[in-house]
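Can you read through this structure? Questions will come right after.
Removed from the display is one protein chain of the complex; every other protein chain stays in position.
Here is subunit A:
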Amino acid sequence: MVMEDADAPHHLLLLRNFMSQGVVHRQPVLFASPLKDPRAFLGTLPSPVSLSKEHRQRDTLVDHNQQDQEKGLRIAWQYKKYFGDQQSSQIHNRDVKQEFSNDFDLRKALERQHVQYIESMSIQDIPRLTILRDRCSNFLSGLPRSDGGNLSAGRIAIQSLCAPQCGYAEMDWDLVAFIRFLRSIIRSSNVVAVVTFPTSFLSPAFLKRWQHLADTLLSVRAIPDEDKDMAKLLTGYQDMLGLLHVHKVAHNNSQVPTVLEASTFSLKLQKRRSLVLERLNQAPVEASSGTSYSTSGTCSGPSKGSSLDF
């Protein structure tokens, strides 16, 4: 679950990446949003980053054995494509080149032919949450099974649950019951759900209830522009969009808590196209004055003897 920031929609970056990854990995995706027309949001899903020229050149140097193996796999895939399970959903049968990617280009939208297979629904002013519950249940029951009988993976993305547009102002217990229901149905499936929610519309007690129900709990925060103090404190501040904080990490089937080396990351756009998370680096502090400088400069050498330039 992702706690949204009231000032900036950075949670949408996470949702976009989550859904695009599901599409390119050929996993069914269900998207629920308080927008009147959720499909408009699907038009902003990023496309996988194209292979760079360097990667293509590297590929040509692959030895013949590996090329033969890959050729064999491509042929096998062709057989599976034409003679595979007839009950597979459209998402598996469509004539789409499958890629496995975690790197997406935010400047380039996912092609329309990919996006059309995402199930979407608007949760704005739906009278009862049972409608959303039923939709999630139907989505899970409609997931295709592999040859071994296992359910394929699926993704549920719910944007801004409990936002005022949803019309759930007096339905605190129904909302928390829905989250509990969602949690229980995905426990026995191969589905992952990402739910974002604005925290300011929940009372402190219910906020804690939502946080306890989450397996993994994140929060996103905007950072102010042109904050000189922040610029002095953090390296690369000017490239940051916001901050992502990890409050809790799932530890299903284990009692050991996950202790992260860092729990706060910066959200950045790499080359203005790919969302990356980076650990925060504190700008080095000048020992004598105690002030910090944001960019690493040249290290001055010792006062005696020859100076060292880096």
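Just so it is clear, a residue touches a chain if its C-beta (ideal position, glycine included) is under 8 Å from a C-beta of that chain, and two chains touch if they have at least 3 such contacts; residues count from 1.
Following the convention adopted for this analysis, contacts and distances are computed from a predicted model.
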| item | value |
| --- | --- |
| From "Very-long-chain (3R)-3-hydroxyacyl-CoA dehydratase", "ER membrane protein complex subunit 1", "Elongator complex protein 6" or "NADH-ubiquinone oxidoreductase chain 2", the hidden chain's UniProt protein name | "Elongator complex protein 6" |
| Contact partner of the left-out chain, one of A:6, A:40, A:131 or A:177 | A:177 |
| Touching the absent chain when the full complex is considered, from A:36, A:247 or A:279 | A:247 |
| Subunit A residues touching the omitted chain (full complex) | 172-173, 176-177, 180-181, 184-185, 187-188, 203-205, 208-209, 211-212, 217, 247-248, 252-257, 259 |
